[in-house]
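Below is one structure. I have some questions about it.
In this view, the complex is presented without one of its protein chains, the others remaining in place.
For clarity, chains are labelled A, B and C in written order, and residue numbers in each chain start from 1.
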Amino acid sequence: MRIGVLTAGGDCPGLNAVIRSVVHRALTGHGDEVIGFEDGFKGLLEHRYRKLDLDSVSGILARGGTILGSARLERGRLDEACGHAEELSRELGLDALIPIGGEGTLTAARMLSDAGMPVVGVPKTIDNDISATDRTFGFDTAVGVATEALDRLKTTAESHQRVMVVEVMGRHAGWIALESGMAGGAHGILLPERPFQIDALCAMIEERFARGKKFAVVCVAEGAHPAEGTMRYEKGAIDQYGHERFTGIGNRLAAELEHRLGKEARPVILGHVQRGGTPTAYDRVLATRFGWHAVEAAHERQFGKMTALRGNDITLVPLAEATAALKTVPGHRMSEAESVY
Amino acid sequence: MRIGVLTAGGDCPGLNAVIRSVVHRALTGHGDEVIGFEDGFKGLLEHRYRKLDLDSVSGILARGGTILGSARLERGRLDEACGHAEELSRELGLDALIPIGGEGTLTAARMLSDAGMPVVGVPKTIDNDISATDRTFGFDTAVGVATEALDRLKTTAESHQRVMVVEVMGRHAGWIALESGMAGGAHGILLPERPFQIDALCAMIEERFARGKKFAVVCVAEGAHPAEGTMRYEKGAIDQYGHERFTGIGNRLAAELEHRLGKEARPVILGHVQRGGTPTAYDRVLATRFGWHAVEAAHERQFGKMTALRGNDITLVPLAEATAALKTVPGHRMSEAESVY
Amino acid sequence: MRIGVLTAGGDCPGLNAVIRSVVHRALTGHGDEVIGFEDGFKGLLEHRYRKLDLDSVSGILARGGTILGSARLERGRLDEACGHAEELSRELGLDALIPIGGEGTLTAARMLSDAGMPVVGVPKTIDNDISATDRTFGFDTAVGVATEALDRLKTTAESHQRVMVVEVMGRHAGWIALESGMAGGAHGILLPERPFQIDALCAMIEERFARGKKFAVVCVAEGAHPAEGTMRYEKGAIDQYGHERFTGIGNRLAAELEHRLGKEARPVILGHVQRGGTPTAYDRVLATRFGWHAVEAAHERQFGKMTALRGNDITLVPLAEATAALKTVPGHRMSEAESVY
Partner (left out) sequence: MRIGVLTAGGDCPGLNAVIRSVVHRALTGHGDEVIGFEDGFKGLLEHRYRKLDLDSVSGILARGGTILGSARLERGRLDEACGHAEELSRELGLDALIPIGGEGTLTAARMLSDAGMPVVGVPKTIDNDISATDRTFGFDTAVGVATEALDRLKTTAESHQRVMVVEVMGRHAGWIALESGMAGGAHGILLPERPFQIDALCAMIEERFARGKKFAVVCVAEGAHPAEGTMRYEKGAIDQYGHERFTGIGNRLAAELEHRLGKEARPVILGHVQRGGTPTAYDRVLATRFGWHAVEAAHERQFGKMTALRGNDITLVPLAEATAALKTVPGHRMSEAESVY
């Protein structure tokens, strides 16, 4: 078999582990040939690829980033590709394509699959918000990075007697905030899934200080927002060019808390630190298993599907299903985190 | 409610996170009282306990070990306790007891439960070998420690052109070896579940060297063993007092490989480094959830059960079921790891 | 001897290691008594202290923060204390006081010493800007945290083809930016010691992109500033209450680069993550040695001095000298960092 692999979308720890696993399994398990397309779907359309042998994936298991590069593809070019998907596969001699990516990539994968390309997807998102799989690789690493930051901030917040607001990733789903907040012992955890009550948050913090505690740490997902009309800092600030700055919820919430509580409140915006670098062991194992099973799926001609974790097992689910609904934090998970202060 | 909590058996990262979570949920969620018994079941039998308030669990979330201490209990004393379990509960005013421990502890918990004590167990084992739950806390930390060691050894093995044999924990189940071996990119992974073929292992290593690779890393579970009669180093060495030393599989395998391959082979026995210290974020979350749900179970009078992870959810399973069978690595998981070199 | 110890000023990894070392050396080396004052000099003035025995410092070596607490003291109260320093020592039965702190603390220490209190100081600053000592504890930890962030950002910046601006601590001295920038392979390193040329920075970044590199990382000390009149974003933005926000150099520089280069540029403000949490081995050793030598100095009645590192040795320097001049990054150190891209 001749198998193509590509990575698309943003960075995510574990991408290289998937690529390496695809190459290992295909070459040593099946005697396949593997080619890697450069810069995501762009490389596919432009026939830019290189052969991947064992040496080419040596030493990349623990490395962040992707050796294949990644780039966004305009919708127009994707549609065009779908128009001649079978021909493209034939020209490239592709028996299977394994695109690794997030929601957008998987949607593109589904479209190409529907158009006749033999595709097996591998889901990727540090946000952990794909419903068809229990977990995605990259998420554990992101939670680990955020937790370490919370660990460090807790001792320093105590010494300085202040409120720390830590903004973590999660635009539509609050998984990173939930799990890093629990693991790092945050006193408040604010998620996109449920508008937060600024009054209740302030009351909790004041109650802590009243109990003699000298600091509080709030972990807020970038997509969290207050119940409508309750927060004064609803907007950012305006710079000299008229651009709005300082608009993120972490910055605004710190300002709000300082304003309301009369205590120093400092924002820490972790940002892209969460999505780069060496993956955790958990993410490397999951990524490796996804790669292995993607190759097996190709050999079983299970096209139009993607790999997914269910309990301890890797299964295959239709790509259509995979991107149907966002997996958000359910209410019972929020409850678990509530009494943790 | 008056809830007792105790930790029994060996060290495991996450014990303190469970204790803290029990206290938080019981006190702030239900207004309960929580007491912590010292040194496991011993403290229970000897009425040695202390009240646990929010302050007493402050700052312990990320700390290794257990603030309550742990000790093994002789079988005789346990039987005795079972003889007056209801009375003991009454004397201590216990509405629920939450013992946190491994197989032995959960068996004791079941016996006390059968004898009339209101018990909700929390499973604990770094080996991840309890069938009733997808994962146990402590395991992720152990895998992380072993993986970091493998990462470091790979660069140094290359420079020194040698074979490294890394022995990790896992007497009866090879989960740590499997996952750290995959995450750390070991070239051979040897598990207790399947006797290994020393000839095949040597052939694989020689094939690597023939391909121009300058080193090989083998990850072996402490409980792994060769197919009968195939390894010359079947025994350890004898010290001046006649005690057998150097008996572990890591030591013997390194000697065997050196002997057979004519290349330097060095054992690294990670040992207790794997079971101490700060838990990973994953383990802290799982431990915290287990503690939370154990308190809920107590309030719902779901006694004789223990907490378990299934997919992304925490459920309750009967203690009897929990300790029925060891969860070993199934064949399909071993296959996933095979082509990874 | 009866020795008092206190910690003052901001958090710094290693404070607990000093306290522990003072207690160990004084008790087991000399049979002294040690008392710890709470909340810095406040506890001294208010006679709030507790006896520190071996148990009270057990397990704190690797812990961030300070078990004694810390607080700022108003100048007035310090002056008052200086007015009756000898009397205060007598009342408390103090044969020696070991204050651990930064420039402000050491200045206060000098004043109390001049007023007759038997003082041996221990310098503390994550900024590493005290001239009398080669290094201070806390600095290595801060550099380590910043370096890890840079490591992670480099892979992710590449995938996203953007410029990352990482702001690290260092108001008056750029040591953290210098060393983490070098260790993390930043392409630009901007220090408070020398106004930076925004044109030259842009040229360097453009040259990188012209060479086919897909990202650039700039490490900027919070106290760095552009050559006068060269940067358009000289001010922050104005929020709805008229407060200036978004004023830090990291935020403004990212805006400026985006504006000038026409490429996405993102700020990451590491903030207090750098000054909390577990100290590195280096910082623990240095802190432990400082504590040990402070006790020895007390026994040798070397009052009015503080501990300092010179090469590999710990020496004593007069407190007056210690706070005389800020240790800034010299030109030759900047040159070393310049060609590193």
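Quick note on the criterion: contacts are C-beta pairs under 8 Å (C-beta built on N, C-alpha and C of every residue); 3 or more make two chains touch, one makes a residue touch a chain.
Note that this is a predicted model, so its numbers are computed, not measured.
From the options B:V18, B:A149, B:A177 or B:I314, the residue with contact to the chain not on display is B:A149. Residue B:A157 is the one among B:A85, B:A157, B:I189 or B:I249 that touches the chain not shown. Within the set B:G83, B:G271, B:G311 or B:G331, the residue that contacts the chain not displayed is B:G271. Touch with the chain omitted from the figure is made, among B:R25, B:R63 or B:R110, by B:R63.
For chain B, the residues touching the absent chain in the complete assembly are 10-11, 63-66, 69-70, 145, 148-149, 151-160, 164, 232-233, 235-241, 243-246, 251, 255, 259, 266-278.
Contact between chain C and the absent chain runs through residues 21, 24-25, 28-29, 54, 61-62, 134-135, 140, 143-144, 146-147, 151, 179-180, 182-185, 211, 280-282, 284-285, 288-289, 292-293, 310-312, 336, 338-341.
Keep in mind that, in the parts below, only the chains that are shown with their structure count from here on.
Between the chains A-C lie more C-beta contact pairs than between any other two chains.
If each chain is reduced to the centroid of its CA atoms, chain B and chain C end up 40 Å from each other.
For the pair chain A and chain B, the distance between mean C-alpha positions equals 29 Å.
Residue positions of chain C touching 2 or more other chains: none.
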